[in-house]
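Heads up, one of the protein chains got dropped from this complex, but the rest are sitting where they should.
Chain naming follows the written order as A, B, C, D and E, and within any one chain the residues start at number 1.
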Amino acid sequence: MRPSGRQANELRQVSITRNYTKHAEGSVLVEFGDTKVLCTASVEERIPPFLRGSGEGWVTAEYGMLPRSTGSRMQREAARGKQGGRTMEIQRLIGRSLRAAINLKALGERSITIDCDVIQADGGTRTASITGAFVALQDAINHLIKTKKLKKSPLFGQVASVSVGIYNGTPVLDLDYDEDSSAETDMNVVMNDAGAYIELQGTAEGHAFRADELQSMLDLASHGIEQLMIKQRDALAES
Amino acid sequence: MRPSGRQANELRQVSITRNYTKHAEGSVLVEFGDTKVLCTASVEERIPPFLRGSGEGWVTAEYGMLPRSTGSRMQREAARGKQGGRTMEIQRLIGRSLRAAINLKALGERSITIDCDVIQADGGTRTASITGAFVALQDAINHLIKTKKLKKSPLFGQVASVSVGIYNGTPVLDLDYDEDSSAETDMNVVMNDAGAYIELQGTAEGHAFRADELQSMLDLASHGIEQLMIKQRDALAES
Amino acid sequence: MRPSGRQANELRQVSITRNYTKHAEGSVLVEFGDTKVLCTASVEERIPPFLRGSGEGWVTAEYGMLPRSTGSRMQREAARGKQGGRTMEIQRLIGRSLRAAINLKALGERSITIDCDVIQADGGTRTASITGAFVALQDAINHLIKTKKLKKSPLFGQVASVSVGIYNGTPVLDLDYDEDSSAETDMNVVMNDAGAYIELQGTAEGHAFRADELQSMLDLASHGIEQLMIKQRDALAES
Amino acid sequence: MRPSGRQANELRQVSITRNYTKHAEGSVLVEFGDTKVLCTASVEERIPPFLRGSGEGWVTAEYGMLPRSTGSRMQREAARGKQGGRTMEIQRLIGRSLRAAINLKALGERSITIDCDVIQADGGTRTASITGAFVALQDAINHLIKTKKLKKSPLFGQVASVSVGIYNGTPVLDLDYDEDSSAETDMNVVMNDAGAYIELQGTAEGHAFRADELQSMLDLASHGIEQLMIKQRDALAES
Amino acid sequence: MRPSGRQANELRQVSITRNYTKHAEGSVLVEFGDTKVLCTASVEERIPPFLRGSGEGWVTAEYGMLPRSTGSRMQREAARGKQGGRTMEIQRLIGRSLRAAINLKALGERSITIDCDVIQADGGTRTASITGAFVALQDAINHLIKTKKLKKSPLFGQVASVSVGIYNGTPVLDLDYDEDSSAETDMNVVMNDAGAYIELQGTAEGHAFRADELQSMLDLASHGIEQLMIKQRDALAES
Partner (left out) sequence: MRPSGRQANELRQVSITRNYTKHAEGSVLVEFGDTKVLCTASVEERIPPFLRGSGEGWVTAEYGMLPRSTGSRMQREAARGKQGGRTMEIQRLIGRSLRAAINLKALGERSITIDCDVIQADGGTRTASITGAFVALQDAINHLIKTKKLKKSPLFGQVASVSVGIYNGTPVLDLDYDEDSSAETDMNVVMNDAGAYIELQGTAEGHAFRADELQSMLDLASHGIEQLMIKQRDALAES
């Protein structure tokens, strides 16, 4: 029995709200239950130094948590003077995941930065971030097309992400904080709309997981990501 | 004529939403027109080192802007590795303003940190922050009373803040970004419910301001803060 | 009765010594009683990145306190690895105040940095800094004219600053450390020679201040700044 | 055909040298072909603050690359003033992997830090690090037993790691730099001696990987890790 | 012929002014010609962590240059966010030199920090700093004796320092900036009043120096330091 009463293969209530703020080229509030992340996409007509002369563009991500998005207040990373290891790990994951769905050559010499800021955390902030970030990225691309800076979309796939884990001995989908903090195993899966894997990050917290447990978790993830992709498409279909 | 069509002495649409997020002891979304700031109050049962042994508590504030809360993306302060001068100036102002309304001795040996994070910026983020922060602080005090940690409120006043300025030669109330960026003079006023000044910060951008201009601005500020205090009390009156 | 025995409207002994050190284009030791600040103006034939292509110059300030300029030793900011919030607040104030008196277009594509380093502190270091910095800036402009880099002065006003406050219920001028540390209200006023305000920064420490108290303080400030401007002119009149 | 001429399921030459340096409680030079990492285990009789009072010990890792361990010189992280995201990601992975094999309660209130410093890099530094770090950790535990600080080993498993990937369309084991830099997919697998997974980190570089490709890679990893564990046991069997 | 017209074995005009500022337990302005350094000694009744429980006190130094103490403005180290290598090298040298003249056990569990801040630089700032710092340290010890915190002085020697070098092929004493910047060899010598060496730091800039050149420089240094010690004693003899 899950703390939330959900079935093992049941996602939390998922909501994707576009145009959440007014300045960004893409601005999406994504909610996986009580986890709420604001994903904004910012287009800039410049590229990082390591790409100069390559003719390619860049897509990257940054991640942050508001200090009191969590149960007890976390120190503000700007005040500490550096981003922690967990933050770096997550923002690198988001960036890689998005780049797996876009042709950087076709994007041209510009960059898109996706900022994922957690307003409220209840487990799964990185998977919600990736899922919302893809929609913000799509909106930024739409903006480039509408403003004639691109003729056609450099995106060639759809990307979404969900967590799976072993909770009380049972594989479950989309862990919330209560589950996550006591799960024996926790895996974040990023997939594309062809059903292939972009990122797999599995960590045994309590006990190492066997091949059959891995398989069950992958099946749950695949099932969950299909539904998340429908949510993404539905959100994008609204004008 | 103001860009927004407002009268010189007219506030923007102001909205104060309590319990905006679930973890913090106080959580308020304050909106001054398109400026939206999330103010959370976090109670911690410890005090900073410089107060040890004093028997007093502490109230402090931190301020941040989401990277794309503004028209063009700002670099994330956590990534830059330090908070800028403007951020420090603002968070010190918020902290001082709140401390002017609370008896730190009566608060006891605990601290309350108010985090003001700008979700969307359109001018006046510091005055909106102070106005929202006071409501979040009141909610945190209510929480301490409800959980029997305090017998009565250490707050002895109400605090709100508004900006005034000289725009196109005319004193105006509550400048939005369009006005702010071309104002000749900009002043932030923090007052209490006795009509006295807690902070005055006036800066001549275009031309130095005369005593009569100062008086007009102070009159506008006083008028605006009265209305903001009604908004605060209305919000706090809701259960 | 003031600790120093001064009248309420009486400045401390003020002294302005030009050419205090030999390398800088302007070098001024300013003394407000026991507060001693060395203000040097450095001309550099380059501008900060955000001004490139604008045809404008720049005037900015930095502020520091020697570690033992104060009653107990302060940690050196260079050793701590960052400038504190108070330092940033003050140096931003000095820079803004000076820029209110100069035509940056007429200065041309060069920058002048005013370093205000506190040798000995006894209250009022920021107002002494502004008052001395103006003289150092004037000397740097004189140097540019003498070396034929400028034909005429881009300065269009004179700037000075003084603190006022409520001490033991009485408005007083130019607070020293003893007064400052127990004042109920503290206000720093920057004015030009037309008697208009460039900056007003008032902070209620003990109790919020009423409109009539504000008026008394502004009158004292105006009176004090007139005398400071005479001191500046006298110093500049010496060859 | 692999650049090195190896079979798809063939490890590089692996060598594990214990007691490589004299000060550390465990000191292991691990070589996967031309990749050479020095892993030292340092026992300290203190624990990090977050564990105080828990009665538990701690095992953690730090990772670094000598500036010229790579083909072109990398800036020294100590000179840059911070550890990069990749470094943090890797040292967190090493630490988690080791903690999955040790009973921290049984370790007692002490900590063991494993430093993995790359002397020469040719792909697979993180998997070599984990594999060598386990041997250094075992030596540090042996030291604690020999010096009577522990009665019996808190280790309950053996841990090793290898990379697998898709290179030119073929799943291959233990990628060297030439393969790694052009692989379509790269996965780091950490397993224990029960054949279960401790960490899985798969990243699609060129194209997303299908379920059947994942399975092939997992099979190769399992095969490789079995051999690495023999190497570890052989090394530990030497006196 | 030296640029200043001095003889090869001639010091610059040396001046040592005690009680230069009012807060510090020792405050000395030392001038070697146009080089002016303010040395303050601050007594604190605490010791650094590495000495806890040792029963010993500590003497240490910090060094800084005002940004425009030099011919062209240097970036402020507090703004850069770190002290440079040269600064660290110098402050470590000053601290070691002073500790060579004091019995730290007899000082008791307190620390004395000497801040050497260069007001104006013209070569030899480190040797002037050491020479002035000794006088400030002596004054701080006097203060401890006068306030009954110490019964007798823990100082057992007198310390002074001077630079010597090879300029235009000739060994010279006490190099000024013009000489220093073109000297072939530069050596800083710290000695005690028994004529023994505390620190020797010689650096060949242009050509390596021979044993006979070394001997000539050491003779000059010894001669110069004798005179500096008379200056120190004269200054300390004034009440």
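By our rule, a contact is a pair of C-beta atoms (placed from the backbone, for glycine too) under 8 Å apart; a residue touches a chain by one contact, two chains touch by 3 or more.
Everything numeric in this text was worked out from a predicted model, so none of it was measured.
Trainee: For the chain that's been dropped from view, list the shown partners it touches.
Mentor: D, E
Trainee: In the whole complex, not just what's shown, which of D:Leu38, D:Ala128 or D:Met187 touches the removed chain?
Mentor: D:Leu38
Trainee: Can you tell me which of D:Ser15, D:Gln120 or D:Ser182 touches the chain that was removed from the display?
Mentor: D:Gln120
Trainee: Which of these touches the unseen chain: D:Gly55, D:Gly71 or D:Gly195?
Mentor: D:Gly71
Trainee: Spell out, residue by residue, where the missing chain touches chain E.
Mentor: 82, 84-86, 88-89, 91-92, 96, 100, 157, 187, 191-192, 194-204, 207-211, 214, 218
Trainee: Can you name the residues of chain D that touch the chain not displayed here?
Mentor: 21-24, 27, 34, 36, 38, 40, 42, 44, 62, 64, 66-73, 76-83, 87, 113, 115, 117, 119-121
In this text, only the chains that are shown with their structure count from here on.
Trainee: Smallest number of touch links from chain D to reach chain E?
Mentor: 4
Trainee: I need the common contact partners of chain A and chain E, sorted by label.
Mentor: Looking at chain E and chain A together, no chain touches each of them.
Trainee: Using C-alpha centres only, name the chain that sits farthest from chain E.
Mentor: The chain lying farthest from chain E is A.
Trainee: Comparing residue numbers, which of B-C, C-E or A-B shares more than half of the contact pairs of A-D?
Mentor: B-C
Trainee: Would you identify the chain whose Cα-based centre sits farthest away from the centre of chain C?
Mentor: Of all chains, D has its centre farthest from that of chain C.
Trainee: Rounded to the nearest whole Å, what is the centre-to-centre distance of chain C and chain E, using the mean of the C-alpha atoms as each centre?
Mentor: 33
Trainee: Distance between chain C and chain D based on Cα centroids, please, to the nearest Å.
Mentor: 59
Trainee: Pull out every residue in chain D that's touching 2 or more other chains.
Mentor: 81-82, in rising order.
Trainee: If each protein chain is taken as a node and each touching pair as an edge, is the resulting graph a line, ring, star, complete or other?
Mentor: Shape = line; chains linked end to end, path left open.
Trainee: Taking the top-of-page definition of touch, could you list the pairs of chains it picks out?
Mentor: According to the stated criterion, the contacting chain pairs are A-B, A-D, B-C, C-E.
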